[in-house]
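All protein chains but one are shown in place.
Then we have chain A:
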Amino acid sequence: MRALEVLRPGPLALVQDLGRPGYAHLGVPPSGALDVPALKLANRLVGNDEAAAGVECLFGGLRLRATTSCTIAVTGPAVTVEVDGRAVGSHSPVWLAAGQVVAIGAPATGLRCYLAVSGGIAVDAELGSRSRDVLSEIGPAPLKTGDVLPLGTPSLPGGADVVLPTAAPAELVVPVEPGPRAHWFEDLATGLAKTWTVTSESNRVGLRLDGAALVRRDEYAEKELPSEGLLTGAVQVPPNGLPVVFLADHPTTGGYPVAAVVRQASLPALAQARPGTLLRFHSSTKVWNR
């Protein structure tokens, strides 16, 4: 069988593809790679369809042995990649002979690297996706030592040559649009534009932020919100005033007001925001007055 054997998973390594959108009404999160462009790029580098499943590797430490010859590529932030102890570089296709071991180091910036392999990881799909959803525990369990990941049928690599790695900035400016409960908050655009810090409580469900708490308007101060639908990028504000930005494994309904919604183009940058990253939300003032 064509396969990759897990020698060491590192802090957290998950099988991810483009997720399972369209099931929110059943309570199923969209899930999928948090840094979608990085997974797509890795797949292109090894000749896969962009939607093939790869490994989302949180903070490196992943070691895999190939049971067959295959081509791999690692993308996301710049990171060391070694084959049998020899540095080969990220962001380019690397050929492995049967028995060779690939090891991913800790990224210099950012959080999540993506490993794609020719043929893609062919574990069983659930609801049309091979993504691990950490909230609902749907999809393949987090990788552990000794796991054997079956591979699909490879096609010819596309022949990309040099691709520059991205670098996650220490400070992010995140464009937002108003959310459905923006009117619950006092001077929201100004509050969001202050500097927030990404906390270590963050995960694939959401980025938790610390900073100057957002304040509800008096008339909404004690108001309860009946459960309503949530989408990726929603900036939900619990009673403590500290926002949570929902990522791919978010709950599909929730009972706290959504003050703003992150523009989709910023989601990959949020996926790479380490604890301690500074973040400001930006919005054009006119949108708050609609």
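In the analysis below, a contact is a pair of C-beta atoms (placed from the backbone, for glycine too) under 8 Å apart; a residue touches a chain by one contact, two chains touch by 3 or more; residues count from 1.
Methods note: contacts and distances are computed from a predicted model.
Asker: Between "ABC transporter substrate-binding protein", "Asp-tRNA(Asn)/Glu-tRNA(Gln) amidotransferase GatCAB subunit A", "KipI family sensor histidine kinase inhibitor" or "Dihydroorotase", which matches the UniProt record of the unshown chain?
Answerer: "KipI family sensor histidine kinase inhibitor"
Asker: For a quick check of understanding: of A:Val15, A:Val28 or A:Leu214, which residue touches the chain that isn't displayed?
Answerer: Final answer for the missing-chain contact: A:Val28.
Asker: With the full complex in mind, choose from A:Gly60, A:Gly179 or A:Pro243 the residue touching the hidden chain.
Answerer: The single option touching the absent chain is A:Gly179.
Asker: For the chain left out of this view, which of A:Leu34, A:Val261 or A:Leu279 touches it?
Answerer: In the full complex, the listed residue that touches the missing chain is A:Val261.
Asker: Applying the definition given at the start, please give the residues of chain A touching the unseen chain.
Answerer: Touch set of chain A with respect to the missing chain: 21-28, 124, 126-127, 136, 138-139, 177-182, 226-231, 233-234, 251-254, 258, 261-264, 287, 290.
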